[in-house]
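Here it is, the structure, as structure tokens.
Missing here: one protein chain of the complex. Every other protein chain is in place.
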Amino acid sequence: MNVIGWALAGAGVLAGLGVLAAVVAPRRTRPAYVGAATAGIGVAGLVMGVAALSGQAFQARLPGLLPLAGVRIEVDPLGGWFLAVTGGVLAAAALYGIGYAGGGHGPSGRGVQAALPVFAISMLLVPAAASVSTLLVWWELMALTSLLLILAEHRGRPAVAQAGWWYAALTQVGFVAILLGLLLYAAHAGGDSFADLRAAHLSPALRGVVFVLVLAGFGAKAGLVPLHVWLPRAHAEAPSPVSAMLSAAMVNLGVYGVVRVGFDLLGGGSRWWWVLVLAFGAISALYGILQAAVAADVKRLLAYSTVENMGLVFLSLGAAGIFRAAGAPVLAGLALAAALLHVLNHAAFKALLFTAAGSVLRATGTRDLDALGGLRSRMPATTVLFAIGALCAAALPPGNGFVSEWLLLQSLVHALPAGGVVTAVAMPLAVAVVALTAGLAVATFVKALGVGFFARARSEAAGAAQESPPMMLAAMGVLAAVCAGLALAPAALGPALSRAVTAATRAPAGVVGGGVSLRLAGIASTLSPLLIAVAVVVATAGTAVLLRLAARRVTRRRSVALWACGAGPPTARMQYTAASFAQPLQRVFDDVLAPETDVDVTPYAESQYLVARVAYQARVSDRVEDALYVPVIAAARRLGRLGPVLANGSVHRYLAYGFFGVTGLLLVLAVTR
Amino acid sequence: MNRTASICAAVQVVVVVAGAPLLVGLMRQVRARLEGRAGAGISQPWRDLRKLLRRAPATPTGTGWAFRLAPLLLVGTSLVLAAVVPLLTTASPLNHTADLFAVVGLLALGTVTLALAALDTGTAFGGMGASREMTILALVEPTILVAVLALSARVGSTNLAEIVTTTLNDPLRVASPASLLAAAALLIVVVAETGRLPVDNPATHLELTMIHEAMILEYAGSDLALVELAASMRLTILLGLLTSLFLPWGIAGASLAALPLALAAFGVKVAILGIGLGAAEVFIAKLRLFRVPELLAGSFVLAVLAVASSFFLA
Partner (left out) sequence: MTDTSYPLYLDLAAGLFLLTAVGVLWRHQLAAMIRLFALQGAALAAIVAILGVHQHSLELILVALGLGVLRAGILPYLAARALGDSAAEARETRPVVNVAASLLAAAALTLLAYAVTQPLVALAPSPATAILPAAVAVVLIGFFTLVTRRRALSQVVGFLLLDNGITATAFLAAAGVPLIVELGVSFDLLLVVLVLQVLTTRLRTAFGSSDLDELRELHD
């Protein structure tokens, strides 16, 4: 039993201890023990992942653990990549959660705390599963425990219960799709384990059906439009440590599922599958970032940004599949490497952003950007950490988002000679979508950082905020350091990335290390983020020094009142709010967003012409939800109203149902024998 | 080889820093003469910079590190861009660190720091300038990247020096429809990114019509000098990028001896482009903010047509 095996066993033991601590420990210390156990599980996952990526492998079979099929575990480099990402996020978020729970914040009930270690271990076992039944069992366990975690604060806020309903419904819909697809596959393959599935021969039509079902199911978990409607609600209403885990670790498992089934088990498939993936990825990316750009609730903004980033990952996966079907394995490896790297980068900066937003929520009690502001002076460390996360999320150099986006663009830009009309039409459109998404992401995160943290406080709660306790800052600092490392030295991941891509597609990755710069195999483009960052820092510092020398005789910097074009002392209410910042974008994309405004005029009772009160409400709701889900829910309600017709209370009717059911069945049997 | 490359890059940076205010002065002088005024002379921007450097900078109450850092970072990114973009020479030590995507990213980084500084002031005009600038930045990105696709797909690399060298070796490609369409699209992009007419009026004094000027209303003294210098450097670098991509004749290789010719060629090309832009500005009016997306969508169509014609006409 090698490192991976020991780490897995250790994770299992820690999960058990965590559940025990949740049940036994007193309320005050419960979050600390459970958090420590979860952090330990996270570290174990990280160790497993790193070991798998450096070439070790692990297989285990536990026939007794599950009835009928047993548990099969196999860790290969592809699974190892996702294990490492999940484990890292779990460790950091759990440490953050320990600090968050201090002072009575956060959930501390027995059920919720017991669910956390189980959630962690099930998230680790999904990438390690090597048979359909193992995958499905741990997937469903992960879904159930995450539902418990999301509903943690439902007594305080009614929106939490609604978020829980949406999440539960869509998770089950996704689960049914995955179940159908994989069971269909396993039935035709004659076996349950992934090895059997790989060796199976199915007709192209059947493979297409399996792929579409699996894409729907795993895409629902990853937040692919139109199955994304649970994500903004659930990630916004969950407690902040849980939000970080959901957005940065759980959605990646949807990507894992599609890569595993599409590339590894089904062996690549036909081109139309991947055109579908590319199209849905592009739509998700655009729609997600548009909704994020107009969102005023900071956690909802971050949740929609997750939809956008997962859309970009699916776009890369689609491109990889198309290139592979067109016979360009180097480009396919490059696109898949871009997808996997973006999963890692997104996990790092999204966890950082959610933990920073959680600190703000804990300190001010509000998530509304229009009520925040001025946190730069009250919470300086959190501001700097959020700024680092925002730089990475906006895909600007020298952030880490820029590196994975650069890889993706390189694979798209050099695809055109590879051929085919489909590629020639799809690639410019894909590049345009990635570019517009990147531009909108810049606008979104400038809004989040500028309106939420800079200038003056817009409400008393924001003006009275205190900096977070050191444990939370330490966890955020670790995440920021990881982001910086990924941004400046991405070439160090080259060998690990190659192994993961080769495990998925049996083709080379196309990313070559090369010291400080990132070099690509077969394409003459290089990028050196470290040197760019150093150059910018040196140039800026040099400018400061030269300025000091050139302006030597000038008197010192003065502190003056704001000029504001001579309009008098500006109040905090005169500042631009998040809604006003996003207003030009909202107007440009008016047809897509369909914002609603309501003006409610209440006159006095005595006279219709004397206005007592005017209320103005502007709202951007999720148009996909309104167009697709509201009619379905209305139809389901109408169907439900037929219920009393069937069950009207008469005992004779119920007995008659049974009688007619049995006699009808016997009649059918007799006729068809 | 490495030393000559460093010297070439250093000369490029110095030329851009020294020449940028002169370019802005030239454009203003052309505008003035065409409008019937005498104009202030080409070196007026340098005189303005000297005046501003002698004044004390001001920190308004309620601003923080974003406001203080933005002018420095803006000039810093412009200096890095001046060293990376092949204006005088294709041999720069930063050649293999940044390609066309990184150049676009660094330009965006500079704009973002200024927008954050504007939001940091907490005035309504700062917020207005920042929000408008971010909208235009978001809408310009698709055109830039699709034009980069059109330029680099033939060359097989997004490395700027490679693109310039390939164009130098095959001059007839410049007259192909793909190249002309990409040039037209990138010209509109340059106008949008540098805040010239018809997207933004750099000479306006009406705050409600400002985009770039609204973001820098609170700066004074040496801070303002840095911001103005950075804006003129970005204009010079972008016009130089246009000429390097589409009219690269005269750019030196790695030899120091060809530098004076390259300098003269660069000066002439950028001056002609600047005079053309300045003259055109006399005849155009500023577009309403909500007509700018139409202009940018039109430039996007030109870029898509460039890609389509380069791959279907090949």
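Letters are used for the chains, namely A and B, taken in the order the chains are written, and counting of residues starts over at 1 for each.
In the analysis below, contacts are C-beta pairs under 8 Å (C-beta built on N, C-alpha and C of every residue); 3 or more make two chains touch, one makes a residue touch a chain.
The structure presented is a predicted model; accordingly, all values stated were derived computationally and were not measured.
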item: Contact residue for the chain not shown (choose from A:57, A:429 or A:537); value: A:429
item: Per the touch definition above, residue among A:390, A:588 or A:620 touching the missing chain; value: A:588
item: Given B:44, B:176 or B:209, the one touching the chain that is not displayed; value: B:176
item: Where the missing chain touches chain B, by residue; value: 175-177, 180-181, 293-294, 296-298, 300-302, 304-305, 308-309, 312-313
item: Residues from chain A at the interface with the omitted partner, ascending; value: 421, 424-425, 428-429, 588, 591
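Just so we're on the same page, only the chains that are shown with their structure count from here on.
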item: Intercentroid distance (Cα basis), chain B paired with chain A, Å; value: 36
item: Residue ranges of chain A touching chain B (in the complex, touch as defined); value: 373, 376-377, 394-397, 402, 406, 409-410, 412-414, 416-417, 424, 427-428, 431-436, 438-440, 442-443, 446-447, 449-451, 454-456, 517, 523-528, 531-532, 535-537, 539-544, 547, 550-551, 553-565, 570, 572, 574-576, 580-585, 587-588
item: Of chain B, residues touching chain A in the complex; value: 53-66, 72-73, 75-77, 79-80, 83, 94, 96-99, 101-102, 105-106, 108-109, 112, 115-116, 119-128, 130-132, 134-135, 137-142, 144-146, 148-149, 152-153, 156-159, 162, 207, 217-218, 221-222, 226, 289-290, 293, 300, 304, 307-308, 311-312
